[in-house]
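Each chain you see keeps its place in the complex, though not every chain is here.
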Amino acid sequence: MKKVKVFITLKESVLDPQGQAVMQSLHNMDYQNVKDVRIGKYIELEMEDSADVAEQVDAICDKLLANTVIENYRYEIEEEVHS
Amino acid sequence: MPLTHLEPSPEQIEQEKIYRTMGLTEDEYVEVKRLLGRKPNYTETGLFSVMWSEHCSYKTSKPLLKQFPTSGKRVLQGPGEGAGIIDIGDGQAVVFKIESHNHPSAIEPYQGAATGVGGIIRDVFSMGARPVALLDSLRFGDLNNSRVRYVFEEVVSGIAGYGNCIGIPTVGGELQFDDCYNGNPLVNAMCVGIMNHEDIQVGQARGIGNTVMYVGASTGRDGINGATFASEEISDKSDEKRSAVQVGDPFMEKLLVEACLELTKHEALVGIQDMGAAGLVSSASEMAAKAGVGIHMNLDLIPQRETEMTPYEMMLSESQERMLIVIKKGSEEEIKAIFARWGLHAVAVGEVIEEEVLRLEHKGQIVAEVPSDALASAPVRHMPSKVPAEYTDNQAAPVWIPVIEDYAGTIKKLLVQPTLASKDWVTRQYDYMVQTNTVVAPGSDAAVVRVRGTKKGLAMTTDCNAKYLALDPLVGGKIAVAEAARNIVCSGAVPLGITDCLNFGTPENPEVFWEMEESVKGMAEACKVLETPVISGNVSLYNETDHEAIDPTPVVGMVGLVEDLDRVATVSFKNEGDAVYVVGQAAPEFGGSALQIMFEGKASGKPPVLNLELEKKRQSQVLAAIQSGLVSSAHDISEGGLAAAIADAVFGTSLGADLHFTTDPAVELFSETQSRYLISVPEASMKAFESAVDGAVLVGRVTRNDKITLEFASDTVTLDRPELEKDWRGVLSCIMSAKN
Amino acid sequence: MKTAVIVFPGSNCDQDMYYAIKDGLGEEVEYVWHAETSLDGFDAVMIPGGFSYGDYLRSGAIARFAGIMPAVIEAAKAGKPVLGVCNGFQILLEAGLLPGAMLKNKHLKFICETVHLKTENNETLFTSLYKKDEIIRIPIAHGEGNYYCDDETLQGLRDNHQIVFTYDGENPNGSRADIAGIINKAGNVLGMMPHPERAADALLGSDDGLRLFQSILNHWRESAHAAYTS
């Protein structure tokens, strides 16, 4: 089994209203030292082993998990340790 | 090693009094032993403890609820099933019920509110009805408190998140703020559905040998109350596993609604019930008990989201979006196909048996066997009651009369009290238009939803002024019902019946129990006189903040029938030149009024008097006038008095009002005397209106300008509508955007 | 004219669209289940609002892979009118039939109200019965209607007159250039956040949306007539 961690972030050129709202709240809470907040998605997949896991993950991200018009993605593939 | 082996033995449960930590009293435990003829094991003790909880059994409130009138010539189904049903003619019926989700919302406001909405929707479609509208009755503490703001914001998001996604319009409700709800918000959700008579379903497991099926989401350890979990031995599994918060999945429920409504048309369906509080236990035992049969269920077949769940956990889980159905033996495949089309699984988990027991099998062993009706018949508790000293004091208190110098300033200030302010900030977050039947949207006295394909509409509202009940629960209880009916009547509908949600403190406190007795007595009396039977309801007790009970808050949800959608009325003035009438004369009644709360910070004295006979006569006269097309607008005079009613009538229009009074301005504008209305009438209908409605006093005209002019003998009050409206509309969003 | 209303799991304005066409317009209409694969025999295709697949992940993201979508794309290529409203618009974006993407509303809250729209382009098959720059009242109800596209795309939309509706007055969701609805270059695929099907019956407050459906019908009648006479 593989554990795949996918990170999806908004492209820099795209305004992030949610991040802005969180930053505003943090400032109101007196965390003035927070200079930027960007909110994205963190997705964990559990996948059966196969030779082309990386290719599959690329395809899954491109097609479904991320909208590449506004988002970037990157991922890490880890060997699952069974308990 | 399976967890079951770690469960305490029947002997341990008795000796170590483990049943007490699970919620059973000494007497109840003895009664369980008597019913079983032996000591209950751990799972069985669990089944009894949840089924005999107040939430499931109504053991404390049952004796009171008996006072409610529950029948009437239109009532097709009274209390007892998922929801009540009332005939609306043409072979159609309306189905409705209200339910509380106060405690879950206090802990996790978004999910608590969302799952509250999900639960009430299941109650309605399990009767065979298509849900057509939602209402939400909400109460929160002081908005200066950041936790209160957080809870308020998240509760509204949760209701919106669930209702909008599933596609049922949220068309009405209430929103009030008072310190007594600081740590204990009230989140009551009501659902209204429409159905054909022939599709009425019941939650009964009839027919020996028939198949019991489980449909919907799989079962996890959601909502299993940590407190009813017994021993140290099994708590070595992390706490996380236990009291996992229930998370709503509106998408799943949308599929479930569609699939179940399809199922309703299938002749193989025998019974259907949702798995609400106490999930599988309550649905299985109630379905068996109502049909006088038993159910044998194999727990290995229950779809499970988590591993190694014990029978106890599976039976008590409150995972959402699940239903239990009984179908004719042999039709399993057809039923599975219906659900498969919606991407859902239907799994046969048991069968109906002749012996009247709920028998649970797990891993080849019978792990619980209890008489089916035993679980559904908790011993009734008769609680002592005592008149609170505060009540006696309030009754004896001298009449409070406000001293007002600046009337315009007082009106301005009153309209920006959060409880009276515009609710736009909330209602804009709700899709109140989906299904394209919303004829009257939030903002009027009652919402009106069209019955598609007919000229008919359903008017609906929720109401309860808890301040009146805090002063005098008997009178306040009557007023809650009467005000709901007045709101229905103002929209041009005949009140059909009510559902109620009794939110109170701890019934073991004799003063709280007295409040319950009095409230119910008052409500029951009003229901009898106004001919609005109680067809469903819910009780929520133990609502407290720091051991202080909330104000008694028995919320009334009422539905009415509009015969002809062309004759619907709303609160807004419509035409320049229309005559403005005030129906009913104000007396100096300020106890519990919005004005008193604003000036004094708390309610005192007596609430307004309610004369039920007068109330009834006025309602029928006002309704008849609306139905004959005599009025342009109608609004009841409630919280905030006539001043608030006038503001409501001009806001959102480009009209003003020019009104003249011969009365005392403070009393006329701010008293909350009951059974009063503000009605505008076209010139041509004035004569007819005056003879149709007794006690209608002509006070002036609707104007086409931005001014509200109120002329009294001593004072002339002039207000600028746009300015007043801007403040009124902006309050909540202003408070909520100045977060943290 | 025979219209298809596509039903995805989680669609919830499917009936509203159906009744707007059946009762409002008085034309033939049928629901088409997401798992179907053909739209043969239909003259127009409507993708209704709602929360397809719960809108979990991203609005419209999962619906785009439904069995019916190749047929929708084919119908669009064949020049049939395709209208996506609200969630339908989001699906058209995800499917690449229209350019751009949808972000959360600028205030992050779901918003339901009746807004004023300006008809920027009345020379489309969807808007021929509106006047140029006419202001109409149509309800919105969405949490993710904040239309986004890059500068180049926006320029393209402007150059080709693809912006059909903009919000008049306050922009409720923060969309780029106040965009409320856009059309493809070919002029037969319209996506819009506001709900014309909710404004097809005066009893509910506005029937300004009805002319959008009547425009489609007129177009169909004309092109059917043209086909007949040619």
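Chains here go by letter, A, B and C, matching the order in which they are written, and residues are numbered from 1 within each.
Everything that follows uses one rule, which is that a contact is a pair of C-beta atoms (placed from the backbone, for glycine too) under 8 Å apart; a residue touches a chain by one contact, two chains touch by 3 or more.
The structure displayed is predicted, hence computed values, not measured ones.
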Formula of the whole complex, where the shown chains each stand for all their copies: A x2, B x1, C x1
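The criterion applied here is as follows: only the chains that are shown with their structure count from here on.
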Distance from the mean Cα position of chain C to that of chain A, given in whole angstrom: 30
Multi-partner residues of chain A (at least 2 other chains): none
Residues of chain B engaged with two or more neighbouring chains: none
Chain C partner contacts - residues on chain B that touch it in the complex: 157, 160-161, 164-167, 249-252, 254-255, 342-343, 427-439, 441, 450, 452, 565
Chain C-touching residues of chain A, taken from the complex the two chains share: 13-15, 17-18, 21, 63-65, 67, 69-70
Interface residues, chain C side, partner chain B - complex: 9-10, 12-13, 15-16, 19-20, 50-51, 53-56, 109-113, 139, 141, 143, 195, 197-198, 200-201, 203-205
